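What follows is a structure written as structure tokens; I'll ask about it next.
Of the protein chains in this complex, one is absent; all others appear in place.
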Amino acid sequence: MNSQNILEVHDLAISFRTVAGTVNAIRGVDLDVKRGKTLAIVGESGSGKSVTVKSIAGIIAGNGVLNGGTALYAMRDKDGNEKVIDLLKLPKKEMRHNINGTHIAIVFQDPLASLNPTMTIGAQIAESMTFHHLYSHAEAHRRTLELLDMVGIAEPERRVRNYPHQLSGGMRQRVVIAIALACEPDILICDEPTTALDVTIQARILELITELQRKMGITVIYITHDLGVVATVADDVAVMYAGRIIEKGTVDDIFYDPKHPYTWGLLSSMPDMDDTSDMLYTIPGNPPNLLHPVVGDAFAPRNAYAMGIDFRKEPPLFKVSDTHYAATWLLDERAPKVEMPKELQRRLARIMKEAQ
Amino acid sequence: MAGDLYKDVGDFEFVGINTENYIDETFASQSYLKDVAGRFMRNKGAIVGLICIAIIVLFAIIGPSLTPYKYYQQDAKSANFAPRIQGVESLGIFDGSETMRTSSKSKTVNKYVNDKKETGYEDTYYWFGSDTLGRDIFTRTWFGTRISLYIALLAVAIDVLFGLSYGLISGYFGGKTDMIMQRIVEIISGIPSLVVVTLLMLVLKPGFLTISIALMVNGWIGMSRIARAQMLKIKEQEYVLASKTLGAKDAFVIFREVLPNVMAQIIITSMFSIPRAIFTEAFLSFVGLGVPAPMASLGSLISDAFKSLTAHPYMILPPIIVLGVLMLSFNLLADGLRDAFEPKMKEM
Partner (left out) sequence: MEKEPLLKVAGLKQYFRINRHFTVKAVDDVSFEVYPGEIYGLVGESGSGKSTIGRTVIRLYKPTEGRIEFEGMDISGPMDAKTEEALHTKMQMIFQDPVASLNPRKKVLDIVAQGLDIHGLVTSRSEREDRVADMLRKVGLAQEHITRYPHQFSGGQRQRIGIARALIMDPDLIIADEAISALDVSVQAQVVNLMKRIQQETGMAFIFIAHDLSMVKYLCSRIGVLHYGHIVETGTSEEIFGNPVHPYTRSLLSANPSPNPKVARTRKILHYDYATSGIDYNEGALRDAGGTHRVLATEEEFYQWTH
């Protein structure tokens, strides 16, 4: 395992048994998460981004079946000794006691659903700490106040006794973040934490997360469909489509030099503030129904640049640079040279200039 | 086969997907009713219930014509005869004999065939036996089932028609209208139904229609509450608002937009109301407020048979078994329907 990585996922494959049949939600995912950095996983509905991280955290739904793959986690215990374990092979009980909360923590989308309406927020923050026997009650209380302050909640002594319904949406999400950070985890997973919040509140939560990451050196995995959010928080990006990673690289790679037609489509779908074009370049159609087996490239039916081979064989990840990979047959040496759509080229030129 | 889609196109040749005038293909998926029917079929309890109901209804229709007796036909001399069925009697059961127990000894008696003398009933067969007035219990049981079912169905039909409309209208208009309508409901539900029924029986002649009216007085309230709750849930849905912005009138919105979405709940609730109506009628009959003699209903049969319970236990069994199976089956059916319409878990 590469020493820079805290988490390495290889060949992850997960399916779900439903009344209508078997849904192949994840069809071979490889991910490297660098220690202390932020990885953003981008995708639309049905891409499998949530399922991927839930499998790492051991909280897949009951009808989920692990069909293969490993998730190697370089765990450092209190004395600094490092041990590599496969999270997918751990029994549930060990996951709950030793990993969830203490090493890996998750922040979900809806803060109201993540908080127990019948417990004070102070009790909920302290609960994690006392459950994992990290602190005594008195120490946990002191640390709770510290955490509330750290996540930017004013007057922590008063707020500790509040119930979730007495707080605004943004404050609730801060409390959820405090709960997640209570036991000082190595990895913080954020599953669309700001989608339900107003854009001004979102901006502040994003600010908070980046600040905390810098201060505490945590590794953050951020799931979102909003490319603006990705540009703000991410160091590395993985773009998912129909259960596979179709492009991954540093955030500069993806935004300034994208190679996959789906990524082109995603970037073009969002008008930026200086867009004067007449129509947005869009990807037509909908993501595929994963109840049916996929032959070839799952994106082919919607791909203006699709070739014969896209309907027959699934493209492997082609190397663009040491950091940048894309799964498209367009990168094969036999493929015709294709440039990204004109509107996207123009926009990239424009934002490169803006960045100067 | 999906892989053959563009098999004439070379590996690295563009297929030419037209993204300009792309017309969407749908996600294929099952129709809602097929889904519901599928779930229902998989529920064994519901199927058993459905079959039992079908058998009972069948007998209620044809049962009385299977015997040569009419339900009101009395024969004083053949009172209290035990069950006797052709064919089976040679096996020693249902041969028309019953064991009479007294405190000191027991004696087996057969009123049909007697070694000692001619009874005149050698060729008579009462399949479920005869009651204290010499009426065939088999005929009366199925006739009584018919009456009980009629009354229950009539009561539920009025419940649905009136209670449904009342609840939908009350919920839709809200505000003062709703407040007044609900206060009326509360007042009516506060009056004990037994009192109402008794008063009705005093004012109107006891009969089939009277008891149906008695059941209707209170029964519609449950349905109206369900309908109102559903309406409150649905009326803020955007498709209802869309209808309004297009200029639909209130009646259209209530009965053409909202009602189809409420049907599932209504069907389920009616299925649960039927056993309740049957039982209520049976209870009223049992305490003497039911259909008048010589008409029979399951409740009146049980009431009559109750008087001879210790001497002739066979008399009470048929109506009680039919009543029990009927109620259980309707409950199983209603449960099955509810699970079919509202699955809690989509996954296995």
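When the chains are written out, they are named A and B in that same order, and each has its own residue count from 1.
Rule of thumb we're sticking to: a contact is a pair of C-beta atoms (placed from the backbone, for glycine too) under 8 Å apart; a residue touches a chain by one contact, two chains touch by 3 or more.
In this text, all values refer to a predicted model and were calculated from it rather than measured experimentally.
S.K.: Touching the left-out chain: which of A:A61, A:A138 or A:M279?
M.R.: Of all options in A:A61, A:A138 or A:M279, contact with the hidden chain holds for A:M279.
S.K.: Hey, which of A:H10, A:R96 or A:R204 is the one touching the hidden chain?
M.R.: In the complete complex, the chain left out is touched by residue A:R204.
S.K.: Using the document's definition of touch, tell me which of A:N2, A:S45, A:N116 or A:T323 contacts the absent chain.
M.R.: If we include the chain that is not displayed, A:S45 is the one touching it.
S.K.: So one chain is hidden, and I want to know which residue out of A:L39, A:A71 or A:V251 touches that hidden chain in the complete assembly.
M.R.: Once the missing chain is taken into account, the touching residue is A:V251.
S.K.: Looking beyond the chains shown, say which of A:S15, A:Q173 or A:S268 touches the absent one.
M.R.: That would be A:S268, which touches the missing chain.
S.K.: Given the full complex, what residues of subunit A touch the hidden partner chain?
M.R.: 44-45, 198-200, 202-204, 206-207, 225-232, 234, 251-252, 255-256, 265-273, 275, 278-284, 286, 351, 354-355
S.K.: What subunit B residues would touch the chain not displayed?
M.R.: Spelled out for subunit B, the touching residues are 21-29, 31-32, 237-239, 241-248, 252, 257, 260-261.
One rule holds in what follows: only the chains that are shown with their structure count from here on.
S.K.: Please report how many Å separate the Cα centroid of subunit A from that of subunit B, as a whole number.
M.R.: Here the centre of subunit B sits 54 Å away from the centre of subunit A.
S.K.: Within the complex, which stretch of subunit A touches subunit B?
M.R.: Going by the criterion above, the answer is residues 16-20, 61-63, 282-286, 289, 292, 295-296, 300-312, 329, 332, 334-336.
S.K.: Along subunit B, where are the residues that touch subunit A in the complex?
M.R.: By the definition above, subunit B touches subunit A via 1-3, 5-7, 9-15, 17, 19, 22, 24-25, 27-30, 346-348.
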